[in-house]
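Every protein chain except one is present and positioned as in the full complex.
The letters A and B name the chains in turn, as written, and every chain counts its residues from 1.
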Amino acid sequence: MLKRMEIATLHLDDANSIDALSRNIRRLTQAIGQTTRGDESLQLMYNTLAKLARGSKETAKDQWPYAAFIQPNGLTVGQGSLSDELLHYAGFRNAATLLGLRTYQRFPLESLLRVRPDLLIVQTQHRRYPSLAQELLRHPALVGTALRHEIQPSALMCATTSIADVAVALATTRQRLGRL
Amino acid sequence: MKVGFTKLLLLLATTMLSLFCLSLILPSSFAEPFLLLELLSRDSDIARTIFLELRIPRTSLALIVGASLGLAGAAMQGLLRNPLAEPGVVGVSGSAALGATLAFYSGLASIMPLALPLGGIAGALFAVILLFTIAGKRAGTATLLLAGIAINAIAGALTALVLNLSPNPFAAMEIIFWQMGSLADRSLLHLQLAGPLMLIGWALILLAAPATRALSLGEATAVSLGINIRNTQVKIIGGTALCVGAGVAVTGVIGFVGLVVPHLLRKLCNNDPAQLLLASAAGGASLLLAADIAVRCIPASAELKLGVITALLGAPFFLYLIFQLRKLEQ
Partner (left out) sequence: MLAVNLAAHAIQCRLGSQLVLNNISFSAESTQLTGIIGTNGAGKSTLLSILAGAEKNFRGRVTVGDTELAHMPLNERAKQIAYLPQNPQVHWDLNAQQVTELGRTPYRRRFNWLSEPSTEDQQAVNAAMRSTQCEAFAQRAVQSLSNGERMRVHLARVLAVQAPIILVDEPINGLDPYQQIHCLELLRRAAQSGGTVIIVLHDLDLAARFCDRLLLLHDNEVLSLGSPTEVLTPANLLTAYQIKPPVHPNVNNLNLANWERQTD
């Protein structure tokens, strides 16, 4: 419909990796004529990520702690997605891969207890109005089992260069874990 | 009690307890060992947590909710003298879901957890009373089913509205839980909230058991045989509202258990409505335990919802019952 109204539209595929994200940014900045700013932004992101990667590589990969994404309704994030890649930059292994879970599959509570990840990555909760989806995280079985790292839902929603901040925050948490 | 009934009850009780134990220790997939073995080994902290916080609540709820649904179904059939009366079919479960969702999504249940089952009970009570007013005295099957359709439609629409209006973005999709039912990830808190209220409901219904026998001859005769009809109605209506309301509040709507179980067991109980109450409780518990084991252990990419399984079994059964009844009424 927008095309018929002769408004210029640009179709971007969902970015499920950093490279895909870069491609999208480049195409977008080309379309709106802001290529310089776009390139600068991307370069900043790559630099941050590279620094993180160097820090993570100081320990062997099989010593990395495990993290599990637990989104509302117990849905997790699997291999080959943007969030998964960020995990690696921050120096974590994805607990979902231990069970072969894909993105948007439920991480059963029992399995979660058995796998015992060091970190649970959850979304900040809507405090005032409850939902069953969020109640899951308050299950007594989960309380006190692992450290929790909260992410604002908006942070992972749009694939922009600021997702590097998410990775940085995760890396900081990793350091806290290391000191525990 | 004829020898037949003792044997039947013993058989049902044994089945129920076996399924209970099985559900507690059965692993969810081939990769995991039996929980019992894990518990017995030295390093069993996790196994103990799983057992106490996950398996016990889930399995216990399957047992008591199944028993409640079976009992309530048999009780409603005894009171209304119609084999199609069942909490799901006649809208009692749907209304309970409405009451529970109002209590939960308004945030009331976060302040006072007991509000959750009480909301379910209030919803269920409203529906049973309404149903009884419409279809109580001498109403035929058609009236009963139509009343159920109406109550289900209204309750369903209002529940969807409550979920839609909740500011929480996840609420709208949770209609799936409320309408299809699930025992996954229930906690000891749910057991504590629903359990005692259900027990009271059971007691009320069982107190009315002898009356259901006399009611087989119709209300006028039952009164002449010394039955206090008003008392009986209050007990069965109240008991049903308590069992079903508290159950739906923690598991969502699980339908057809109260329809299938009494029908299957009626002949075995010699058509005695009073014996059928106990038998249906044990039978309902067994059915739900078995269904929950299936849900937990059948590998599927998305978790099967409990109510889907009971509906797959129960809905064709329902259709078959309707045909049978139509033949009889002609």
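We adopt the following convention: a contact is a pair of C-beta atoms (placed from the backbone, for glycine too) under 8 Å apart; a residue touches a chain by one contact, two chains touch by 3 or more.
These figures come from a predicted structure and were not determined experimentally.
J.: For the chain omitted from this view, which of the shown chains does it touch?
T.: Hidden chain, whole complex, touched shown chains: B.
J.: From the list B:G70, B:G255 or B:P273, pick the residue that touches the absent chain.
T.: Considering all chains, including the one not shown, the answer is B:P273.
J.: In the full complex, which of B:L37, B:M112, B:L165 or B:L217 touches the chain missing from this view?
T.: Within the whole complex, the residue contacting the unshown chain is B:L217.
J.: Touching the hidden chain in the full complex, which residues of chain B are there? Just list them.
T.: So the residues of chain B touching the unseen chain are 1-2, 5, 81, 209-210, 213-218, 220-221, 223-228, 266-267, 270-275, 278.
To be clear about the criterion, only the chains that are shown with their structure count from here on.
J.: From the mean C-alpha coordinate of chain A to that of chain B, what's the distance rounded to whole Å?
T.: Taking the average C-alpha coordinate of chain A and of chain B, the gap between them is 41 Å.
J.: Mind pulling up the chain A residues that touch chain B in the complex?
T.: Listed in rising order, the residues of chain A that touch chain B are 72-74, 105-106, 108-111, 113-114, 116, 126, 128-134, 136, 139-141.
J.: Going by the contact rule at the top, pick out the chain B residues touching chain A in the complex.
T.: 28, 32, 46, 49-50, 53-54, 104-105, 107, 109-110, 166-171, 173-174, 177, 185, 187-189, 301-303
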